[in-house]
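Just passing along the structure, written as structure tokens.
Heads up, one of the protein chains got dropped from this complex, but the rest are sitting where they should.
Each chain carries a letter (A, B and C) given by its place in the written order, and its residues are counted from 1.
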Amino acid sequence: MVEASAYTDKVMEHFFNPRNVGEIEDPDGVGRVGNPVCGDVMKMEIKVKDGRIADIKFMTFGCGAAIATSSIVTEMVKGKTLEEAMAVDNRQVASALGGLPPAKLHCSNLAADALHKAIEDYRSRAKPAG
Amino acid sequence: MVEASAYTDKVMEHFFNPRNVGEIEDPDGVGRVGNPVCGDVMKMEIKVKDGRIADIKFMTFGCGAAIATSSIVTEMVKGKTLEEAMAVDNRQVASALGGLPPAKLHCSNLAADALHKAIEDYRSRAKPAG
Amino acid sequence: MREVYLDHAATTPVHPEVAEVVHAHLVDAYGNPSSLHRFGRRARSAVEQARERVARALAAEPEEIVFTSGGTEADNLAIRGVARRAGSGHIITSQIEHHAVLHTCEALETEGFAVTYLPVDAQGRVKPEDVAAAIREDTILVSIMAANNEVGTIEPLAAIGAICRRRGVLLHSDAVQAFGQLPLDVGALNVDLMSISAHKVYGPKGIGALYVRRGIRLTPLMYGGGHERRRRPGTENVPGIVGLGMATEIALRELPDRPQAMAAVRDQLIRGIGETIPDVVLNGDPVDRLPNNVNFCFRYVEGESILLALDSKGIAASSGSACTSGALEPSHVLVAMGLPHDLAQGSVRFSVGRGTTAGDIDYVLGVLGPAIDRLRKMSPLYAERAGGGPRAGGTSLEG
Partner (left out) sequence: MREVYLDHAATTPVHPEVAEVVHAHLVDAYGNPSSLHRFGRRARSAVEQARERVARALAAEPEEIVFTSGGTEADNLAIRGVARRAGSGHIITSQIEHHAVLHTCEALETEGFAVTYLPVDAQGRVKPEDVAAAIREDTILVSIMAANNEVGTIEPLAAIGAICRRRGVLLHSDAVQAFGQLPLDVGALNVDLMSISAHKVYGPKGIGALYVRRGIRLTPLMYGGGHERRRRPGTENVPGIVGLGMATEIALRELPDRPQAMAAVRDQLIRGIGETIPDVVLNGDPVDRLPNNVNFCFRYVEGESILLALDSKGIAASSGSACTSGALEPSHVLVAMGLPHDLAQGSVRFSVGRGTTAGDIDYVLGVLGPAIDRLRKMSPLYAERAGGGPRAGGTSLEG
């Protein structure tokens, strides 16, 4: 159990109204991180157009922090270039939410990792098979 | 400190209205027990007539139990023969008061001892000096 | 907003009669029970009356009751007290005990004691024959809870007590959850030490008691004045003790009816969840179960997110034990019962109370289904449930 009043209003707002939930028909890149045995699982799917993230959707199994971080990261990077998106890290995600409880800082804050995986996946597909 | 409500009503009654307090002018026997360093000091003085305790008075430095046991023992033995008085022991004194708190059973319950000392003192005086 | 408190296993609302006597004793019986004077005597007699009430509820003698600051201290005093007194030896407990028992045992292991942590079956029950088999020459104590706080399973305490008595080994039982819900008779159960806590039975927090069978000597946890017959120093928590006494009295008075009434709403909730939400698993024993406990795993979703969703509708429940903070690990109880970690992550405990109504349960059922539904729609595990693996791309990373 987390300590009470651990979450900021911003976390709660994203938890209750998550942006960009779902899956993308025929995504250009998919990133999946986490493991149900350890806690949270996040999946990010992206559509890329002109080197920018044209669309992004997530699916998350996890606690409030996991869902809120997933949601806000999609908002943060939509329309950004892939380079800009790769530069977003979990620390920035946490601070965009007004902070996370200490216990949640690591385990449930994997959204940027999932995003990066999705971008890497896109890039690896874009490359000719080596 | 003793535990609260440790004393019976009878103890309190004797503490507040002790019988036979004081000293006897020219006593036939005197018993003094205890030691201020250890707690209580009791002094019993008796007048003996026809082998009986014709008068008895006490002086006590000590706690409530010490004063009450001194008082009741004088009441118990006044008019009794010396043999009867010698048979009174501290256990009987305590039960005549309706009992004493455990912590008080030994240290502050010396009244019978003081009485016995007074009787012995009387007897030693009565005997021709050996 | 409607508020429905279904976290009575974490703590209970204080009964108004209890709050009243606590307040009265704060104001009127403020003396120190160790003091000789009338203020002290008033406090002393309030404490001793409470002691008699607690003793009566356990079929014990007043002098066998030691007041503590709660269930945790009672558990620590029992186990550490016996162990330190013995000096060395072997302790038997179970894998599903409260952390107050488990972590005390673990600390004693670092101090040279041997500890066996018995497994439990899929319902969370300790097998008496496992206790019998684990007893060694040097076993000094068995500690098995009366009922589990997470899944509500009632342990076969009488059978374990009979074994311990026969083998001459002391038995402690953490009855913090069972007290007030099950009749407890330390004589009939052959229990030598038993922990209870007031705040689980509509009493105040910060006060509990340990039953210590006459003749058992414990090394105290703390040193100071000679309070509680030299077993627990410190000025007595008079209002707390009086509150525990009153809560005990009320529990005893209501014991013929309260458990059945709670079991009725409990069963309404169990039935309702089973009928309206797919892919759920009831944890704990379906029959030998505390009358207040409902514990479900909701597949494909995580427990805390369910709690947040419920909380936003005024419903209070718990995932796992409320006493373990900051932990992202699944409940040690569910893991000991053999649940896979991912399933255990989705467990939620609803614990009803004496004030819970059928209407409360209807309200909860109306909220819960849609909440689970919404979360499952977000869950990649739910989306993948048919295929059994990731739909496309990506690899798994240890989180």
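Keep this in mind: a contact is a pair of C-beta atoms (placed from the backbone, for glycine too) under 8 Å apart; a residue touches a chain by one contact, two chains touch by 3 or more.
Since this is a predicted model, take the numbers as computed values, not measurements.
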item: Options C:F39, C:Y117 or C:Y363, residue touching the unrepresented chain; value: C:F39
item: Option touching the unshown chain, where C:V22, C:I92 or C:I372 are the choices; value: C:V22
item: Omitted-chain contact residue, chosen from C:S88, C:T235 or C:T357; value: C:T235
item: Missing-partner contacts on subunit C, residue numbers; value: 3, 5, 7, 10-14, 16, 18-19, 22-23, 26-27, 30-32, 34-40, 69-73, 75-76, 98-100, 103-104, 106-107, 197, 199, 204-207, 221-227, 233-240, 304, 307-308, 310-311, 314-319, 321-327
item: Hidden partner interface residues of subunit B, rising order; value: 1-3, 7, 12, 15-16, 18, 21, 23, 27, 29-43, 59-64, 66-67, 101-103, 107-108, 110, 113, 117-118, 121
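The definition used in the following text is that only the chains that are shown with their structure count from here on.
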item: Subunit B and subunit C: spacing of chain centres that average the CA atoms, whole Å; value: 57
item: Where subunit C touches two or more other chains at once, by residue number; value: none
item: Two or more partner chains touched - positions in subunit B; value: none
